[in-house]
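The complex is shown incomplete by one protein chain, all other protein chains being positioned as in the whole.
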Amino acid sequence: MGNITLKQVTKHFGETVVIPPLDLSIEDGEFVVFVGPSGCGKSTLLRLIAGLEDVTSGLVEIDGADATTLPPAKRKLAMVFQSYALYPHMSVRKNIAFPLKMADMDPAEITRKVEGAASVLNLTDYMERRPGQLSGGQRQRVAIGRAIVREPEAFLFDEPLSNLDAALRVNMRLEITELHQSLKTTMIYVTHDQVEAMTMADKIVVLQAGNIEQVGSPMELYHKPANVFVGGFIGSPKMNIITGPEAEKLGSHTIGIRPEHTMVSKEQGTWKGKVGVSEHLGSDTFLRVHVEGMDLFTVRAEGDVDLHHGDEVYLTPVMDRLHRFDKDGLAVR
Amino acid sequence: MARAVTNQRKLVVTVIAWSIGIAIFFPILWTFLTSFKTEAEAIASPPSFLFFEWTTENYTEVQSRSNYPLHFMNSVIISLGSTVLGLLIAIPAAWSMAFVPGKRTKDVLMWMLSTKMLPPVGVLIPIYLIFRDTGLLDTRTALVIVLTLINLPIIVWMLYTYFKEIPGEILEAARMDGATLWSEVIYVLTPMAVPGIASTLLLNVILAWNEAFWTLNLTAAKAAPLTAFIASYSSPEGLFYAKLSAASTMAIAPIVILGWFSQKQLVRGLTFGAVK
Partner (left out) sequence: MATAHSKTAARFMISPAVVLLLAWMIVPLAMTIYFSFLRYSLMSPGEETFAGWDNYRYFLTDPAFFSAFTNTIVLVVGVLLITVVLGIALANLLDQPMWGQGIVRILVIAPFFVMPTVSALVWKNMFMDPVNGLFAHAAKALGLQPFEFLTHAPLASIIMIVSWQWLPFATLILLTAMQSLDQEQLEAAEMDGASWWRRFFYIVLPHLSRAITVVVLIQTIFLLSVFAEILVTTNGGPGTASTNITYLVYAQSLLQFDVGGGSAGGIVAVILANIVAIFLMRMIGKNLEA
């Protein structure tokens, strides 16, 4: 069982409050992603769960039992670090076997488990190498291997893919998702890449300055952002945020319109503007349009639309896809 | 520069560099050569470089006449003893400063460094008198104590810079993997720290071997290491160049050889990590 509950957890580093009182519950088998801008406290939260930092106040429960003061080793959690944190002086085999050896497991059993993990992760050919002789992706796999042999209650990942190149990231993303589907173990995954968050998560936790802004499935966050921050953070390219007279006309203090929910026409529409930069990706075209009285407005158009720098365009928001926020930035439903 | 360098240019550089290198090394080479000459040949004019009658009698002479083995052993015991003692004190200190830094860690480090800047003459008299009154003057113990203390800041600093490079995440990973404090030390920390400790040891043996203020002032005969023994050649009797050379060669050879292995660590140790 791998459910984890945080109750009124806070963390201070000296004077600075990194995590104000926070509640969160994670169900067994869930894939939970923490997202948020840099420095918002994602790693800190993960390390509080891991037991690598002491909470300043509040409770951490694992499996329904109080684990607040339990040392990391006793929490039955495994962690994959951003830097991989492989032991440089040990071979791949020894790295993967290390947690089992620490648990005084029978050597034959260790060998069996290590071989098993190695074959799942395609590491069989590299078992005698040292971490220094491996590529980034292979190191990543060793780090994951070291985590899975322990059969933990939950996996903790701290930005595990941020040191990899783009193509490898996509691959590893799929591998981790597959791993989750086959192991069905709770996973908590920290990232600031919202594509990773959207594609991998059962549940996303959006953090800002240590506060939980919203918790929900990827689609909930996309369709019903609780506030302007979540609206702007989830979705790519970013949601357009409109304030002032134009927003008043649509009946709200602040209006959010996603680029994909705006129609573009050369003849007519609600707002008239001029194309600034146009990015032709083939499948889509993203236009940055200068509209009077607004910030730069991003819209998505068809891949083969014939619009370029300096062209005049008309934009029309899809009315039932508008997001309305009050002056505190909270969603109006 | 990632560009083909013309061989001609490379040749010119090679010739100049080798000439300068040999010139700088020459006094050592000359000492080495002279140690194999007879005393008469050692002062012959014009001097001969290689075409003299090679003899090892200076070495046997130095060994037998002047209790050379005693002084050599003194050097070994004093430099190794003070370094090992220093390491025993410094390892826990550097360790905790690197891995559990507190608000004051930086101040403590800087303060330790500042003790190194105390000029030895500032404390020569009290140290001399303390050792005189405790009967430790001219003992190896006295020198081990003094050299441990004067090199302690360097040892702490070197170890600190090495330990600092061991990523904290690895220790956390070990903790997550269920390692107890003890197995963390045995399986993870020690193997990663050994190279740093070894280089620190090396550099400090060299520094202690060559230390020549305290060794000259606190020893007379019994405990004199090679630095002090060699100094006795400054008021010689009779012909002594070849013997001086033989004694010098034996005194510097072990350390020059060790030193060649420690070039990298030397930079780091003596600049307190400021240049790497």
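The letters A and B name the chains in turn, as written, and every chain counts its residues from 1.
Simple rule for what comes next: a contact is a pair of C-beta atoms (placed from the backbone, for glycine too) under 8 Å apart; a residue touches a chain by one contact, two chains touch by 3 or more.
Nothing here was measured: the structure is a model prediction, and the numbers come from that model.
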Among B:81, B:153 or B:196, choose the residue that contacts the chain missing from this document, as touch is defined above.
B:153
Given B:14, B:64 or B:134, the correct residue touching the omitted chain is B:14
Have a look at B:62, B:78, B:112 or B:176 and name the one touching the chain we're not showing.
B:112
Go through subunit B and note every residue touching the omitted chain.
1-2, 5, 10, 13-14, 16-18, 20-22, 24-25, 27-28, 30-31, 34, 43, 45-47, 89-90, 92-93, 95-97, 99-100, 102, 106, 108-110, 112-130, 149, 152-153, 156, 168, 171-172, 206, 209-210, 212-213, 216-217, 226-228, 230-231, 233-234, 240-241, 244-245, 248, 251-252, 255-256, 258-260, 263-264, 266-267, 270-276
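In this section, only the chains that are shown with their structure count from here on.
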Gap in Å, rounded to a whole number, between the CA centres of subunit B and subunit A
53
Per the touch rule, the subunit B residues reaching subunit A in their complex are 167, 169-170, 172-180, 183, 187-188, 191-192
Residue positions on subunit A within touch of subunit B in the complex are 50, 52, 71-73, 77-79, 81-83, 85-89, 98-99, 102-103, 146, 150
